[in-house]
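Complex shown without one protein chain; remaining protein chains in place.
Every chain is named by a letter (A, B and C) in the order it is written, and numbering of its residues begins at 1.
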Amino acid sequence: MDRYVSVKDIEQAALSLLPKGARDYYKSGATDEQTLAENKLAFQRLRIRPKCLVGVERCDLRTRALGSEVSMPVGISPTAMQRMAHPEGELANARAAQEAGTIFTLSTIATSSIEEVAKAAPTATKWFQLYIYNDREVTRNLVRRAEIAGFKAIALTVDTPLFGIRRADVRNKFTLPPHLRLANFDGHLSTKIQSTDGGSGLNKYVENLFDKSLTWDEVKWLKSITSLPIIAKGVLRGDDAVKAIEAGCSAILVSNHGARQLDGVPASIEALPEIVEAVKGYNVEVYLDGGVLTGTDVFKAIALGAKMVFVGRPALWGLTVGGQAGVKRMLDIFRTELEYTLQIAGTPTIADITRDMVRHESAYSKL
Amino acid sequence: MDRYVSVKDIEQAALSLLPKGARDYYKSGATDEQTLAENKLAFQRLRIRPKCLVGVERCDLRTRALGSEVSMPVGISPTAMQRMAHPEGELANARAAQEAGTIFTLSTIATSSIEEVAKAAPTATKWFQLYIYNDREVTRNLVRRAEIAGFKAIALTVDTPLFGIRRADVRNKFTLPPHLRLANFDGHLSTKIQSTDGGSGLNKYVENLFDKSLTWDEVKWLKSITSLPIIAKGVLRGDDAVKAIEAGCSAILVSNHGARQLDGVPASIEALPEIVEAVKGYNVEVYLDGGVLTGTDVFKAIALGAKMVFVGRPALWGLTVGGQAGVKRMLDIFRTELEYTLQIAGTPTIADITRDMVRHESAYSKL
Amino acid sequence: MDRYVSVKDIEQAALSLLPKGARDYYKSGATDEQTLAENKLAFQRLRIRPKCLVGVERCDLRTRALGSEVSMPVGISPTAMQRMAHPEGELANARAAQEAGTIFTLSTIATSSIEEVAKAAPTATKWFQLYIYNDREVTRNLVRRAEIAGFKAIALTVDTPLFGIRRADVRNKFTLPPHLRLANFDGHLSTKIQSTDGGSGLNKYVENLFDKSLTWDEVKWLKSITSLPIIAKGVLRGDDAVKAIEAGCSAILVSNHGARQLDGVPASIEALPEIVEAVKGYNVEVYLDGGVLTGTDVFKAIALGAKMVFVGRPALWGLTVGGQAGVKRMLDIFRTELEYTLQIAGTPTIADITRDMVRHESAYSKL
Partner (left out) sequence: MDRYVSVKDIEQAALSLLPKGARDYYKSGATDEQTLAENKLAFQRLRIRPKCLVGVERCDLRTRALGSEVSMPVGISPTAMQRMAHPEGELANARAAQEAGTIFTLSTIATSSIEEVAKAAPTATKWFQLYIYNDREVTRNLVRRAEIAGFKAIALTVDTPLFGIRRADVRNKFTLPPHLRLANFDGHLSTKIQSTDGGSGLNKYVENLFDKSLTWDEVKWLKSITSLPIIAKGVLRGDDAVKAIEAGCSAILVSNHGARQLDGVPASIEALPEIVEAVKGYNVEVYLDGGVLTGTDVFKAIALGAKMVFVGRPALWGLTVGGQAGVKRMLDIFRTELEYTLQIAGTPTIADITRDMVRHESAYSKL
């Protein structure tokens, strides 16, 4: 794994290794993929203002999220169907997170089940990403199982009444390879994604099964069936963050769903300050995913108010190049880069990363 | 038609199919074509701010324009001489609009006549685009025939005292292929465009026949000869919108004529807010054409105050690749993309698309 | 000449025809040539706001400069040594200006003399560009001859204590081809440019002969020896424009010397508003050269306050492709493009082009 010096190295290797169907599924964004590009470019428009000679001999990356300690503020975002990347899929991913001392978030539409993941990575901090199905019994069953299996939070996806248009999937008529299954639905729903003439099989799956009528009241129902804290995943507006909190959420994950839902929405790092501003005075945590590729990206998100960042595709690229070891390498690169960043920026602990450590590039045009 | 997944797909296919003369005529913009590019780029500078969990199970794209209901806020803008793209030209285009439940606008300089179009698409909502000819009897005749044929509005072009310089047409010495005719002038004026040594034959045609002395008083004359509502097509300034209204227009079509008249003018989506602001308090509708390529573009225009958008070139590309079916496919792509956009943006009906759903990217530089 | 549809067409043809030494001399800008590019790009950042239906049947491009009527507000800027482009050099250029009814400005370091030009284009409005030589008798002689030959103004270059670094000339060890001469110095100074080991021969020439100690007092001296109006050519700051006026200049030519003096200075169209603002209340005219390539560029400069624009390199490209006929074609293209622009913009005369016809693109980011 030593040959991978940056997360981009891992990404490039993975893109050359994956079969077309899986590669396109993982890498695509919605329609014209402008937001996909902006998720990365927006980080480049932020400047870090390092402090000199502050004494950084005791550099410490640890932080806490919803009460759990993590070894660094970089966790694993949920992504679907990880066994397309590696035979051990979610299990390898979760084991790497456990090894790295950080959070693993399991997707509802995973190719490994809640119980399999819990067994594979028993001491990892695990969160469960939830889609609410039309069939509320199916939904309730998922939540109950996650709770029993020791998952520590529910990351409720709030931006997906249906899946966005990803043109490559439409062209490929995407479907889950036949040897894989949506493992969380054994005995409840079909675990296959049917091929369809009209385009992506996954979009059809979602259209048939997800509930489009959801409102913030759904959070109240969720709270009535679980004692786990609920994270609103997919918020891009300050007013929605407040609604999430008032409905009972404990945290906000600022996310544009990897730019896969609606093209033209803000980069997640662009949206972050508005949400942080809106939740001031509430006792909630704010996280971010989308476009995070380097240790300096992590630093910038934290300076703008995120408690943690999460990475989705980088874990898929890690899985592809080396299963658990590949994900671990990816996390190690983030850790190293973040460690260097904290020391050179003169902020030896996460708590030292205050708002004034980062400025938008436009501030440097005011001469 | 399934292979076309985006409007851009259709465009690319059409550009490879069309003969050079027609292709250049359809695709060109004025002189350096900066505005041609900006018409698209300006949409990319706008961000959509989606709302989560609002309940989108009853998504409805319908809206009304000048009293007619349309199935979605995307109609067909007038473009000239459509039989260069397909033997059925304007007839196929109008039929597709009828099939899709939206508005078809017929050009004065069409290769199918008012009556032919009315017969081909009897139940479509049809508007007639009008150029005012030096010979007012010719002009009056056009308006009267449109009225008799059941057209519902006159879209008066207000930005064309002469045609802009399109360099490819000058180089090609553009002329209408000999087997085609300007069908609205049978028995009145020449239906041919003469070739000329000095460049584009069409520019010469326009210079000979159009009236350059027009002022807003012309609208009053028009109103004296027809009871149809009049749309001012080609407005880019707030003060002109007010003049249009005061002269009796019922609607403003914000347009830079497909960037074909004067290079360096604003993108139409850039000009829209100024016009919307200027007409506040007046009972008029505002539309937009120019650079609309995706469902998110439509959404952005509506959020900034347009009641409908119109597409011109996309219909030509559709005609080229498949006649009526090609135009229908193009409209279906817009419909699907807009449907997805409304659901994911949390605005299930057109009326839900309020101003705060869109922000200029520069707003995200104010950290 | 018909094959040239744009000024850029002529430029491209000329660049392929010229020998390397002359081509590099004509086209180069100072050092990294950033301003050379910005001179053009800055025009693209301005938007024209056309007015509709104003009645443009009487379009008139005529204007006046320093009391002379010109057929359009586009004249010929001085450029050196035009016989490198065509055997008839300045004579052909001046004849084209005469034919087109506009102003020709002759360079001090021309390859045709004041008297030759006067004879070639007796009815043209001719201005004489002046460099002040260490030897004031030489300088006085130039001014007196221009006055006798019927030139109407002195365009005093104020931005050239020495010539800027044009790297290609340094590499080429530029020198005037041996069959040509600096025709204004017959019998006074050497009419040759000596080759030198240290780089451009022209830079050495200028360093030896030009007076670096010049101040605005020099204008007073000039006024004492001539009754011709004096234009300050090369001003880029408002305070300098005021100094020029107070020293007795009748007009300001906003110019960065074709981006040939100092890289990193503003594009001339960027600097124009500051100068126009500064001279408000004074009875002077403001002109511009630098980067003007199209009729819309001319329009933008006039909207921002220029009375006329001048073009230098375009005349050299015209000379190269066809002598007098090439320059005439270039001017005809400007005339046509400007005529179209005035009509489509709804400003049928030059006086109609008011400040509000143009806006900086950044104004469209304030949504």
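Throughout what follows, a contact is a pair of C-beta atoms (placed from the backbone, for glycine too) under 8 Å apart; a residue touches a chain by one contact, two chains touch by 3 or more.
Note that this is a predicted model, so its numbers are computed, not measured.
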In the full complex, displayed partners of the excluded chain: A, C
From A:S77, A:T108, A:T294 or A:T320, residue that would touch the chain that is not displayed: A:T294
Contact residue for the chain not shown (choose from C:Q261, C:T294, C:T320 or C:T341): C:Q261
Touch criterion as defined above, residue of A:L209, A:V242 or A:I344 at the omitted chain: A:I344
Interface residues of chain A (partner: the chain not displayed): 2, 5-6, 43-44, 46-57, 294-296, 300, 336-337, 340-341, 343-345, 359, 364-367
Interface with the undisplayed chain - residues on chain C: 31-32, 34, 42, 45-46, 158-162, 164-165, 167, 170-171, 197, 199, 212-216, 218, 232, 234-237, 239-240, 243-244, 261-267, 270, 273, 304, 358-363
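Going forward, only the chains that are shown with their structure count from here on.
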Chain-level touch network, classified as line, ring, star, complete or other: line
For chain A paired with chain C, centre-to-centre distance based on mean C-alpha positions, whole Å: 59
Mean-CA-position distance for chain C and chain B (Å): 42
